[in-house]
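Handing you a structure now.
Only one protein chain is missing; all other protein chains are in place.
First chain written, first letter: the chains are A, B and C, and each begins at residue 1.
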Amino acid sequence: MTLTDYATACLLILGGIFFLAGTVGLLRFPDVYTRLHALTKADNVGLGFIMAGLVLQAESWLAAGKLLLIWLLVLFASASVSYLIARRALNKGIRIWM
Amino acid sequence: MDVIVVLEWAFDAVLGLGLLWLAWRTLNSPDLFKAIVLFISFGLLMALAWVRLNAPDIALAEAAIGAGLTGALLLAALARLRTTTDNTMPAQLPAGSWFQRGLLIVLLSGSAAGLGYAVWILPSHTSGLSMAVTANLDVSGARNPVTAVLLNFRGYDTMLEMIVLLLAVLGIWSLGGLPPRPERPAVAVLDTFSRFLIPVFILAAAYLLWVGADAPGGAFQAGSVLGAAGVLLLLSGWRPGVRLMQWPLRLALTIGAITFIILGVLTLLYEQQLLAYPVAQAGRMIILLESLATVSIAVTLAILFLGESPDPEEKK
Amino acid sequence: MIQALYFALALFLLLNLCAGLWRILRGPTTADRMLAAQLFGTTVVAMLLLLAQASGNPVLRDVALVFALLAAVTAVAFVQRAWPEEKESEHDLN
Partner (left out) sequence: MREYHVSPVLTYQQPGLEEMKINPLKTNSNPRDIAVRILLFSTIWLILSGGDLSSWWIGIPAILFAVIVSIALIPPVSLVWFEVPAFIGFFLIRSLAGGTDVAWRALHPRMPIAPDLVVYPLHIPPGLPQVFMTNTVNLLPGTLIAELNPGFLKVHVLDKHQNAMIELQSVEQRVARLFGIPLQFDNKKP
């Protein structure tokens, strides 16, 4: 394994930990809003780390660019969707857990 | 190396069991919304299964249609169902007598056993028709064997599929379509989201169309990505203009099937065989067919989602 | 060696996803179920990118791209259409 491989391994494992945290949050947190926190933040950071790890291994700049494009799309989508869900939940009168 | 084999086995085993379990829960969930969400998850895992089976073409189609558009269509259908029926729960079917149940069990296990037997007696090492496809790939006009089969060797299949899509729209329209209903107002965030994403959808669809010539991709994937862009616009509150709903819409819906039929007639006249393209023109014809089919598929899927008849006042 | 890590991580993410299924079954609100499906979307994108690298098949990145684009459309369809107006039980207190 080269130095790049070690860096990739570290980034991928970090990404896996964030995904785990996202799932644990989804299972443990008490209401829709808190679960949205877990999902949008932890998962996007997890995908970001996995993407960063894979970018180091990418065969070309353009392949790395495609990974980045996918990540940005997921970020944009999950930021917007989490807002839409939170807003509708609030309008529907789902109370927050406190 | 051994570690990788073990991991691959474990991955496939979890994937297979997960799929079976999801299929079971989807079918037996009494809550329709839960069933839809389970079905969407099933589509996601199914795409992974196609990837593991080394069939990226189908994985791509499953991603575009199975996990993407079908989910949106089912959710919209559920919403319509809620507004047209009083209770959200489906009516309980009568249980049936012991004899009926026994007969059902015998029939179902019989057909399952038959299918199992059919799979069992398949020769385990055969290339099927892949040798024939590879041998004729040069004259097909495409470098991706799947595209060669879909648009050339068995072009009539794809032609009939285009007609089936058209029939689906005609079916909805001939029933008078659904009553037009305003969308929930799109908030600024959703509005911005769809406005910024539409150009990306267009580029992705064009890319899938282009890449179909020598890698997984093609008209159906491109069409459903473009159709999803249309669905996003509809969900954000956009509606096609009144004039657009008349002949431009009808032309877009039928252009794919029409081109197929015209090419079919021409090839019958000049080559004495349905959709047997002359070798020199095959590549160009496939691209023409695929581009127009993409437009038709995209418009068909968006119109299926809209579900409204183009002239509702005529029905009254 | 790094190859084994790709597969190990893909397997780990798959198990993660199976754990997330519990939320779909459990609810309690429809939004919770939809959230879990969203989680699946992100996880499957990550798995496809890993498998693309592991198997050296860049086509799988296109599959991931299509997932990234279309998962959002499903979620928007949910918020705009399928979320019922009636009251739902809100928290799970455990």
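Definition applied: a contact is a pair of C-beta atoms (placed from the backbone, for glycine too) under 8 Å apart; a residue touches a chain by one contact, two chains touch by 3 or more.
The structure presented is a predicted model; accordingly, all values stated were derived computationally and were not measured.
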Touching the absent chain when the full complex is considered, from B:17, B:132, B:160 or B:202: B:202
Listed residues B:32, B:58 or B:187, member touching the removed chain: B:187
For subunit A, residues in touch with the removed chain: 17-18, 20-22, 24-25, 28-29, 31, 33-34, 36-38, 40-42, 44-46, 48, 60, 62-63, 65-66, 69, 75-76, 78-80, 82-83, 86-87, 89-91, 96-98
Sites on subunit B contacted by the missing partner chain, in the whole complex: 182-183, 185-189, 192, 195-196, 198-200, 202-204, 206-207, 209-211, 233, 237-244
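What we mean here is this: only the chains that are shown with their structure count from here on.
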Whole-Å separation of chain centres (CA-atom averages), subunit B against subunit C: 20
Centroid distance [mean C-alpha coordinates] between subunit C and subunit A, Å: 10
Geometric centre distance via CA averages, subunit B-subunit A, whole Å: 28
For subunit A, residues contacting two or more additional chains: 73, 77, 80, 84
Subunit B, residues touching no fewer than two other chains: 190, 193, 197, 200
Touching residues on subunit B, where the partner in the complex is subunit A: 187, 189-190, 192-193, 196-197, 200
Subunit C-facing residues of subunit B, complex: 3-4, 7-8, 10-11, 14-15, 18, 22, 25, 33-34, 36-38, 40-41, 44-45, 47-48, 51-52, 56, 59-60, 63-64, 67-69, 71-72, 75-76, 78-79, 82, 88, 183-184, 186, 190, 193-194, 197, 200-201, 204, 207-208, 211, 215-217, 221, 225, 228, 231-232, 235-236
Complex contact set, residues of subunit C against subunit B: 3-4, 7-8, 10-11, 14-15, 17-18, 21, 24-25, 27, 30, 33-34, 36-37, 40-41, 44, 47-48, 51, 57, 59-60, 62-63, 65-67, 69-74, 76-82, 84
